[in-house]
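Presented below is the structure to which this report refers.
Heads up, one of the protein chains got dropped from this complex, but the rest are sitting where they should.
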Amino acid sequence: MLNRYNLIAGQSIERLAAISDGVFAVAMTLLVLDLHTPEAAHIHSEAALWQAVVALAPRVLVYLMSFLTLGIFWVGQQTQLNHLERSDRNYTWLHLAFLFAVSLMPFSTSLMAEFISYRVALIAYWLNILLLGVILYVAWVYAFRTRLGKPDVSQEIDEAVRRRIIGAQSLYAFGAALCIINTYWALGFMLLVQLNYALAPRIRFLSRL
Amino acid sequence: MLNRYNLIAGQSIERLAAISDGVFAVAMTLLVLDLHTPEAAHIHSEAALWQAVVALAPRVLVYLMSFLTLGIFWVGQQTQLNHLERSDRNYTWLHLAFLFAVSLMPFSTSLMAEFISYRVALIAYWLNILLLGVILYVAWVYAFRTRLGKPDVSQEIDEAVRRRIIGAQSLYAFGAALCIINTYWALGFMLLVQLNYALAPRIRFLSRL
Amino acid sequence: MLNRYNLIAGQSIERLAAISDGVFAVAMTLLVLDLHTPEAAHIHSEAALWQAVVALAPRVLVYLMSFLTLGIFWVGQQTQLNHLERSDRNYTWLHLAFLFAVSLMPFSTSLMAEFISYRVALIAYWLNILLLGVILYVAWVYAFRTRLGKPDVSQEIDEAVRRRIIGAQSLYAFGAALCIINTYWALGFMLLVQLNYALAPRIRFLSRL
Partner (left out) sequence: MLNRYNLIAGQSIERLAAISDGVFAVAMTLLVLDLHTPEAAHIHSEAALWQAVVALAPRVLVYLMSFLTLGIFWVGQQTQLNHLERSDRNYTWLHLAFLFAVSLMPFSTSLMAEFISYRVALIAYWLNILLLGVILYVAWVYAFRTRLGKPDVSQEIDEAVRRRIIGAQSLYAFGAALCIINTYWALGFMLLVQLNYALAPRIRFLSRL
């Protein structure tokens, strides 16, 4: 006797997309709560307010970085879901695991920004990105093998999606490895990778990765 | 004279799904706010940062557990809604009650994690799970009797859904009862049940429950 | 020359429903943040934990009340949007005003619960409910006059929707007026009204309101 419940559970791509958008939206805006207006009692001139606002710049930058990373993976997940016709319970749970990793991202980013010269923080940040990549990759392979995809998902698209994840993760791993020199090199390289994926400049070499 | 308003109120399955995804998404990410980066003033070496991050592990575990429980019930609710053609106001209110119980879950989980050796905390946690199960069950029975389901919802599917809820709740209740020995046995058993539903291993005995 | 932009702006019922579900979902779960687990340092026995949990009961009740009120108006708004074919920019702004009032509800409820014997708090709570009702009513009348409704929206449905809002608001207003005696009578009556709309008991007299 088969387990009928598991055969009928978690089949809606729309619901999966909807809860993903919810989790991404909350995760993307959570770090804004760390931006507090300066204490009015300490500000007595335009110059003082200007300095207080400038002093918030690092936090805004961290927030921007977190937003960037989440944006990249949101686009990646969207692209994957767009090519599927239906889901099943295993695929749904893979994406719930993905969303768990998504919701940890603001914390990892914030940890790295706070301890920018510490390898532990950089490795934690990289592990979070790795986790996101691995789950997305496994989910795609699973979907392709279980024939959850739309009829028009060709071998070519399959390869494009997989090459993109592996290419990106290789660059991130190389970046993380640069922390052997120091964390600034590692972080700088990883940021360049992220900007590359967000801005998609028309550089021949990079656009193939 | 009938109450016409009640006949036309709350009929949209799509809106019900949308607000559910919103409440689940917020509830799933709320506990992340408890993860604070360690105080920079107290950290002076890689080893110290490593220890501080490791010290956060229990909170991450609690968060994972809460995410797991909410994931299980999100899949359960989704499966139920997928089989319905329309809603009515009673069914809508049953699900609003369900969402209320959902939004309490992060608190129950956090309470249990903080007071892991206390039976009161474990019982509160179990009552929350019981409440979620009871409402889902009542909602399904109501939907089936009121013929809100799609034409292809067979007796077989009805039985599969009901058996799943009763099976799961029996296991949870048995787990909670283990707190007669102590709370660690109870909690361990309940965690195994949850992992079973999330991972759905192909174990013959378990997959029938 | 007509203002073309205003003719093409804000026409999507789907987007209006989606942002409404988002605001309702966040507002519905915001008050949970007020539920903090008791301090572990002060708890040394099962009895102490039990008392600490019981001490949280009033907050849970406030949260339940807020959830109930928001649920009632969510069903009301859903019912209204379900009968429309499209929106326009005026209708969209009426609902944005409605959402503003929605997002104030957790604050009003919490204020009333904290100052349960004060007329000021009760009046503030009632004004919030009144505001929600007035905007919903105006939006419906506007939609009906501007022919935004679906072709099958009959005079009968129009009357049912309007009678429901006026009936409910009359009961709330009567309840609020009871604060001439004292706030407990007023609050008790308003809670009964809310339970009536949530549970919809088959009482002949009430079901006509």
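Each chain carries a letter (A, B and C) given by its place in the written order, and its residues are counted from 1.
Following the convention adopted for this analysis, contacts are C-beta pairs under 8 Å (C-beta built on N, C-alpha and C of every residue); 3 or more make two chains touch, one makes a residue touch a chain.
This is a predicted model, so every value here is computed, not measured.
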Contact with the hidden chain (one of A:7, A:55, A:160 or A:177): A:160
Contacts of chain C with the absent chain, listed as residue ranges: 1, 3-6, 8-12, 14-15, 18-19, 21-23, 25-27, 30, 33, 89-90, 92-93, 96, 99-100, 103-104, 106-107, 110-111, 114-115, 118-121, 124
Residue numbers in chain A that touch the chain omitted from display: 17-18, 21-22, 24-26, 28-29, 32-33, 35, 37-38, 40, 43, 46, 49-50, 53, 60, 64, 67, 71, 74-76, 78-79, 81-83, 156-157, 160-161, 163-164, 198-200, 207-208
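In this text, only the chains that are shown with their structure count from here on.
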Angle (degrees, nearest 5) of the CA superposition of chain B onto chain C: 90
Rounded Å distance, chain B centre to chain C centre (Cα mean): 25
Mean-CA-position distance for chain C and chain A (Å): 36
Set of chain B residues in contact with two or more other chains: 18, 21-22, 25-26, 33
